[in-house]
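Here the complex is missing a single protein chain, while all its other protein chains stay put.
After this line comes chain A, so read on.
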Amino acid sequence: MLKLIQNEWMKLWSKKATWIMASLLIIILLANAGITKWIESTSPAPEMAWQEMEEMNLMSAQDQLQNPDIGSAQQDYYEGQAAIAEYRLANDAEPFKVESLQQQMLDGHMMLSLVTLFTVIVGAGIVASEFSQGTIKMLLTRPVKRWKILTSKYITTMLFALLFAILTFISIALFSWIFFGVGDGAFLVWNGSEVVEGSYWAEALKLSALSLASTWMIGTFAFMLGTVFRSSSLAIGVSIFLMFVGVQLVFLLQRFEIVKYYLFTHTDLTQFYTGFMPIPDITMAMSLIVLTVYFLVFMVISYWTFSKRDVTA
């Protein structure tokens, strides 16, 4: 199996497109940091002191807590936000500025949608391209069972996603360190009873890891489409379309029970830690179960079609 993955990895990085994607990722992150820096340096001094901001945060958190529709994850979140804001005001503990290494790292997980995009391209093409190049017949006439070949391709796609996620993480750290440096302030967390100082690195890593669930699901979906339809363009198109529209559909389906079993209600696992939950009464455990079920369905369809198919191309 290791040799098969080695093969897939070699093929992947022998393609120019892969190197272009890696360069593009770094260029976009560099540009993002650069633009943030530029906006900061050209805009006038902030209109509000951080104390005013924190007061607003406190008020909005308290408002949210009055809302009877929020779920328990949101309840916890806003209680924490309110407590942290009160603590900051009482103890004169300044929050991170947006233009600081710390805040950039904490927001870094949002950049992982870029990784999803590239993973979709790789996952959609990794099987489909063998068919379009005609190399599939060279690949399947070896003493290796088909499911092993498919597994090596799937693992390679996921390794690619992981590598790009790490690359994103490191790039953001490096570029924001260069452009903004380490800012003042402390990272505070609410542990349920009191506000304590936490590690922003650990928090950034946690949010990034949770964001990868969405990369994993959409990547797997693209992989399945590429395997079933043998056309990478179709698979890329449909996956990227769903990536954008799928989340919007959550709002349309909001009033129906079925939304709780809908994939995109659950793809964003960071929602349990960022307070923004379109469907408040879901839990992390429920999301993990739904995602696992979708994953198994995608896998069964991929393996079934790939192992049974007669290759006539």
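Note that in this section contacts are C-beta pairs under 8 Å (C-beta built on N, C-alpha and C of every residue); 3 or more make two chains touch, one makes a residue touch a chain; residues count from 1.
Simple rule for what comes next: contacts and distances are computed from a predicted model.
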* UniProt names the one chain left off this complex as which of "Cytochrome c oxidase subunit 2", "Iron hydrogenase small subunit domain-containing protein", "ABC-2 type transport system ATP-binding protein" or "KaiB domain-containing protein"? -> "ABC-2 type transport system ATP-binding protein"
* **Contact residue for the chain not shown (choose from A:Ser43, A:Gln66, A:Thr141 or A:Ser193)** => A:Thr141
* Among A:Thr42, A:Gln66, A:Ser193 or A:Thr312, the residue in touch with the chain that has been omitted -> A:Thr312
* **Which residue of A:Leu4, A:Leu101 or A:Ile282 touches the chain not shown here** => A:Leu4
* To do: In the full complex, which bits of chain A touch the chain not displayed? Write them out.
  => 3-4, 6-7, 10-11, 14-16, 133-135, 137-145, 308, 310-312
